[in-house]
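With one protein chain removed, the remaining protein chains of the complex are shown where they sit.
Letters A, B, C and D mark the chains as written, and numbering starts fresh at 1 in each.
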Amino acid sequence: MNALQSIGTGLGMALFGWLLQTTISGVTRKVIARIQKRRGPVWYQNFRDIMKLLNKRSVTHGWAFDFGLLVALAGAIGTAMFMPVAGIVAFKGFDNFFMIIYLAALGVFGRALSSGSSGNPLATIGVMRGLTQNIGYKVPYMLLVIALISYYRTSSISEIVELQRVSGWSVLVMPLGFVVAFISLHGMLGKKPFDTYLAPAEIASGPLVEYGGKQLGILMIAHELSVFIEVSLFVNLFLGGGATLPEFLLKYAFIYILSSSLGAVMGRFRIEQVVRFYYKVPIALTIVQILMLAVMRGGVR
Amino acid sequence: MSEVKLFFGPQHPGMHGNASVHLYVEGDLVKKARLVPGMLHRGFEKSMENHTWMGNLALIPRVCVAEPDINEMVFAQGLETIAEVEIPERAHYIRMVIMEMTRILAHMMSLGALASPTGLYTANQWMQADRNNIQDLFEAITGHRIYHMYIVPGGVRKELPQGIETRILDFFTEFERRMPEYHALIFENPTIQARLKDNIMLPEFVVWELGVTGIGMRSAVGKPYDVRKVTPYARYDKVDFEVPVATYSDAYTRSVMKYYEIKESIRIIRQAFDMMPQGKVNVKIAPGNALKWTLPKGQTYSAVESARGEFGYYIVSDGKTQPYRIAVRGASFPQGFLGVERYMPGVRLDDAPLWYDTMGICTPEIDR
Amino acid sequence: MTNSMNNVKAPLLAQIGALFPEVRLKKDRDREITFEVQPRDLHQVLTYLKNAGWRQLSMISCVDWIEDGQFELVYNVFDWTQGLRVLLSMKIDRGEAQAMTIINLFDGAMYYEREIHEFFGVVFLGNEDALKSLFLERWDDIPPLRKDFDSRAYSDKKYVKRFYDPVYGPQGGASFERS
Amino acid sequence: MPKKERPSRFHPVSHTMQTVEVPTEKISPQEQAEAWEKIAHYFRANSLWMLNYCTGCCAIELPLVMTSQYDMERLGMMPMATPRQADILLVTGYASLKTLRRLIYTYEQMGTPKYVVAFGPCAVNGGIYHDAYAVLNRLDLYLPVDLYIAGCMPKPEAVMNGFKRLIELIESGQATGWKDYERRFDWYKSNQLEAVGEVYIHDEFHE
Partner (left out) sequence: MNIIHLILGLFLAGIAAYGIGRLKPAAASWLTLAASWAALLILFLGGDTLAGGNAWGLLAFKMTPLGWFFSMTLLFVYSTNTFFNLSVPAAPTRQAAYPMLYLISLASTIGVFSAENWLALFIFWEIVLWSSTFMIGFGKPGRGSIIYFGMSLLGSFMMLFAILVMGTAYQTFEVKGALMAAAQSPGPALLVFLLMLFSAMVKLGITPFHIWMPEAYHEAPDHFAPVLAGGLSKLGAFTALMVTSFLPASTLMAQPWQVRGLPLLTYILLTVSAVSIVIGTLMAIKQEDAKKLLAYSSVANSGYIMIGMLMGTPMSVSGALVHLLAHALATTVTFMVMAAVARQTGTTRMDELGGLLHRMPITFLAFLTAILSLVGLPPMLGFVSKWLILQSLASQGLFLVAAAAIFGSIGSLLYAFRILSTVFLGQLKPKHRQVREAPAVLLIPLLLLSGVTLVLGIYPYGLVQYTAKIENSLGFADTVQITGLSIQGNNGNLNALLIMGAFAIGFLIALGIFLKAPKSRKVDLMDTYTGGEFIYSPELYSYSTNFFAPLERVYAGLPEISRLYEALANRVRDLGTLVQYLFFSPLPSRTALLISVVTILLIWGEAI
C-alpha cells in the first residue's frame, strides 16, 4: 500500500511538474512578448500546441525514431517522479542528486538517439552541438553540487532542502557558485546565448528538424518536464526549495522567467564560443568558490 | 565521404528570400558554396520589353521588394536622360525624401534581419514595428505601402499631401529619440559583438575582385564611394551629408554603418524639406498620351545608390513605345554569386547565414 | 558639371584615340562615355581602362539586334575616384554568337557572362563555367531574352490559364475546374 | 469567443453543429471519433504554425504580421523552421517554376492536416506576371489552396484577417484542402507533371 502511495505521489509530481512548467512557459511567452513590445499568446497556448500536435498525423523514420522519443519521455517522467517539491517527496531517501542527473541524461540520450535516426545531418549536427554544450555547462554545475553535497554531507535533495532551512540558503554558502549555477542553468534551459543547438537560422532547429505531429508533441512534453526538473533542482539546491507550495512556485517562476527574459535580449553564440565561455568563466568561478569555501569553513570536509 | 552537402535555403529560417545556397561542409567548416538562384526569376527583362514605357511603371518596383523605389528612380532617371528633359526642382527634392525613406526602410529591414542569424529576435520585433510606421507614411504619400509607383519619368506622380511634412519630420524626431535604444540593444550587446566583431572579413582586394559596391565597398576601402557623392543625381550635391566609411570591414562594421547611414538619411530628409521649392512636381517626358509615349533612340546606364550599393538599369530605346531592352544590375549581384562561391568557403557553418546577411545580399534583385 | 568632367574626359578621349584607332566614340553624355570597340580590341581597351582607374566592372549586358543579325555586348566600367562611367559596346555576330571572356581581367565578369549565355546563348570562350545553367532549371526552349522568343506564347503553351466564368452568382466567381 | 453550452465552446461556427446530435446512451466509435475530431479542430485552429518560407514578394509584409505591430502570436501562430513541424504553407505571391518544384516537395513533407494560404493575384491567375515565361499562372492546379488573400501585396491587416478567416474555416472543419489533395492525388500529380516535368534536379556540383 505504501509503495502504491509513493508511486501515486510520484506520478502526481510528474503531472504537476508538467502542468506547472507548461503554464509557466505560456506565461513566459507573454512576458517575452512584452519585452518585444507586443501582446503575445494566451497563457495556455502551450497546451493548445501540444494537443494540436498530438492530433496531427506525422511521419516516422523507423522504430528507433519513435523508441528514442519514448525513452526521452520516460526518462523525463521517471526523473520528475523523484523530484521533491515543497516538502513533498515521493520516494523518501532516494531523491539522490546523481540519480536524478543520470536518469535525466537518459532522456537526453533518448532524444539524441531519436533525432540521430532521422537520417538528417542537420539533426546530427544539432545533437552534436547540444552534447558539446552539455559538456560545457554540466561540468561546473556538477562540480558545484558535489561541493554542496560534500558540505551538507548528503546527496538527497529533500535533505539538502531541510538543511538549508536550518542553516540558510546555499546562495549564502556559495554566492559565486550560485552565479555559476545560474549560468549553467541558463545553458541547460537552452536560452540565448546558449541555444546554439537549435539555431533555426543555421541548422533549421537542429534536432527537431524532422519532428512533427505526435513525435513533436511528445518531445514538447518531455521538454517541459525536463525544464521542470532542471529549474526545481536549481531552486531546491540553491534557493532553499520551499516550505510551502506558493513559496516554491514563486522562486520557480522567478528563476525561469528571469532566465527567459535574459535570453530575449541576447544573441546567440557560436558553438565554439559557448564552449570557450564555459571553460573560462564558470570553471574559474567554481574553482575560486570551492577554494573560498575551503578557506572560510576550514575545509569542506 | 568526408563532406556533407547542406542546403541553406530556399525553405530555411536563415534565408531571407527565396534562394538557396548549396554548401559542402566538413566538420563545421564550409568547403564549397554556390548560390542557386532562379526561384524568384520572373523574367522581368523580358516582360519589360512587352510593356509600354509607362506601363512598365507597375512592373519595375517589383524587381526588388525590399527597396522598390530605387527601381522607379533609375527607370525615371534613365528615361529622362534618353529623352533629355529636365524635371521640376521640387520633384528632385521629393524624390530625395522618398529615396532616403526607402533607404531607412531597407537598412532597418537588414538590421532586423540580423536577428535571425544571431538570434536576437527582439531587435527584429522593434525594427519591424518602426518599419511599419514608415510604411504608413508612404501610404499617406503615395497610397501604397510597398510598391509606390510614385517616382515616375518626368518627376513624381502627384503632389505631396497636406501636412505630410510635419508628420514625417515628427516621426523622424521621435525615431531619432529611439535610435540609441536600438544601438544599445544591438551594437552594445556583448553577445552580438562576440558574433559580429572580427568575423566575416571583407578586405579591400576582394571588393575590387568581386566588384562589391555600397556599404561593403565603403567599409573596406575607406573612401566615400557612394553614387550619391561620386556622380550626384537628384539634388544630392546640394544637401550636406556624410557617408560613413571604414577601412576594417568585419560584420560589425558593416552593420553599424547601416545605423549611421540611417542617421544621415534623416539629416538629408530634413534638409530636403527645408530646401524644397514650391512648384510643379512633374513634366511630360514626351508629348501625347502617356501610354503611347515614344522615346528617342538611345541607350544609357542609369545608376543610383541603393541600400546595398550601386543599382542600375541599362536602358535601350529604339524609338518605339516600348523599351527595346532593359538590363538590371542588382546591387548585390557580385557578392551574391562570385562572393558566395569564393569567399563563403572558409567560414564556419554557424556563420554562413551571417555571411549572407551582412554582405547585404537581396535575392529578388539578383533573380529578377 | 560638364565643365568639371571635361578635364577627365579630354585626356581619356585623346589617349583612347591615340592608342586604339579603331575605337569609335559613340555617345558622350555628362558622366557616361560610350565607345564602340571591335572584338579584337576589347581586352586591350579594358586593360587600359582598368589601369587608368576604371577598376570596377559594373555589369555586362547584351542587346539582341535581331534585324541587324547582331548581338551587342555592353561592358560597363566605372571609375569611383573620378565618377566617370565608360561603356564599351561590342557587336558580335548573332548566328554564331561567340566572344572572348574577360574573367582574366575582371573576376566579377564570371557570372555576368554566365547569365548572358543563359539568356542569349552567347558563348564566352574561356569561361567553361558559363555553359552551365544558372537561373533556369530544365529549360526547354531557345534562350528567353532573344527577341525571337515569345514569352506570352510560351506561357500560354506551358501554363494553364484561369478561365473566368462570366456569371457571378451569390457563391462568387471563378470556375475552379480546369478549362 | 462566445461561451455557449459545452461542446459548442469548441465550435463558434454553429451551422455544422446543429446536425450533430449526441445520443444519450451508447456512442459508437465512429461518432466518438467525429466528436474528438471536433475538439481537435479547436486545437488545430488555435495553434497554427506556419512554414518559414518566403516564396515571393508578398512575404515582405509577413515580418510585420509576425512582429510587434500586428503580432500574429496572439492567434497562436508561430513561424516554424521545417515543413514537418508546420501546419500552414504560405505561398506568398507568384510561384516560379523552379519554386513550384520545391513547393510541392515541401508540401508533401508536411504532416496532415495542413493548409495552404495563397497571397495576392499572382497565385490566382498569374497577376502581373501572367505572360512571363518563368511564372505559373494558377496555383490551385498544383496545390489545394484553402484560402486566398487579396492585394498586391496584401496589407498586414488583410493578412491578419485572412488568418482569422482560416481559423474560422478550420474550426468549422471546412478547410479540407489536404483531404482534397489526398482524394484527387492523381489529378494533382498529372497537373504537376505537366508543368514541372519529372523532378530530377542536379545542381552545378552534379549532386
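By definition in this document, a contact is a pair of C-beta atoms (placed from the backbone, for glycine too) under 8 Å apart; a residue touches a chain by one contact, two chains touch by 3 or more.
This is a predicted model, so every value here is computed, not measured.
Peer 1: Kindly name the visible chains that come into contact with the excluded chain.
Peer 2: A, B, D
Peer 1: Looking at A:Glu162, A:Glu247 or A:Glu272, which makes contact with the chain not pictured?
Peer 2: A:Glu272
Peer 1: Out of A:Ile35, A:Ile88, A:Leu113 or A:Leu249, which touches the unshown chain?
Peer 2: In the complete complex, the chain left out is touched by residue A:Leu113.
Peer 1: With respect to the chain omitted from the figure, which of A:Val31, A:Leu73, A:Val161 or A:Leu285 is a touching residue?
Peer 2: A:Leu73
Peer 1: If I consider the whole complex, including the chain that's not displayed, which of A:Ala86, A:Ile218, A:Leu237 or A:Ala253 touches that chain?
Peer 2: A:Ile218
Peer 1: Touching the hidden chain in the full complex, which residues of chain B are there? Just list them.
Peer 2: Residue positions of chain B that touch the missing chain: 1-5, 7-12, 15, 20, 22, 25-29, 36, 348.
Peer 1: Please give every residue of chain D in contact with the chain that is not shown.
Peer 2: Output for chain D: 53, 82-84, 101-103, 105-106, 109, 199-201, 203, 207.
Peer 1: Spell out, residue by residue, where the missing chain touches chain A.
Peer 2: Residue positions of chain A that touch the missing chain: 7, 10-11, 14, 54-64, 66, 69-71, 73-79, 81-82, 91, 93-94, 96-99, 102-103, 105-106, 108-109, 112-113, 116-122, 124-125, 127-129, 131-132, 134-135, 138-139, 142-143, 146-147, 149-150, 153-156, 204, 209-210, 213-215, 217-218, 221, 270-272, 275-276, 279, 290, 300-301.
The working rule: only the chains that are shown with their structure count from here on.
Peer 1: What's the farthest chain from chain B if centres are computed as the mean of the Cα atoms?
Peer 2: Ranked by distance of C-alpha centres from chain B, the top chain is A.
Peer 1: In whole angstrom, how far does the Cα centroid of chain B sit from the Cα centroid of chain D?
Peer 2: 32
Peer 1: Using mean CA coordinates as chain centres, what's the gap between chain A and chain B in Å?
Peer 2: The mean C-alpha positions of chain A and chain B differ by 44 Å.
Peer 1: For chain D, write out the residues touching at least two other chains, lowest number first.
Peer 2: 52, 67-69, 81-83, 98, 131-135, 204
Peer 1: Which chain B residues reach two or more other chains?
Peer 2: Residues 12-13, 38, 41, 43, 46-47, 50, 125-126, 129 of chain B each touch two or more of the other chains.
Peer 1: If you go through all the chains, which pairs of them touch?
Peer 2: By the stated definition, chains touch in these pairs: A-B, A-D, B-C, B-D, C-D.
Peer 1: In the complex, go through chain B and note every residue touching chain D.
Peer 2: 5, 10-13, 16-18, 22, 24, 32, 34, 36, 38-43, 46-47, 50, 58-59, 62, 65-66, 109, 112, 124-126, 128-129, 131-132, 135, 145-147, 364
Peer 1: Quick check on the complex: what are the chain C residues that touch chain D?
Peer 2: Chain C residues touching chain D: 129, 132-133, 136-138, 141, 144, 149, 151-152, 154-155, 158-162, 174, 176, 178.
Peer 1: For chain D, which residues count as touching chain C in their complex?
Peer 2: 97-98, 101, 124-126, 130-138, 140-141, 191, 195, 197, 201, 204
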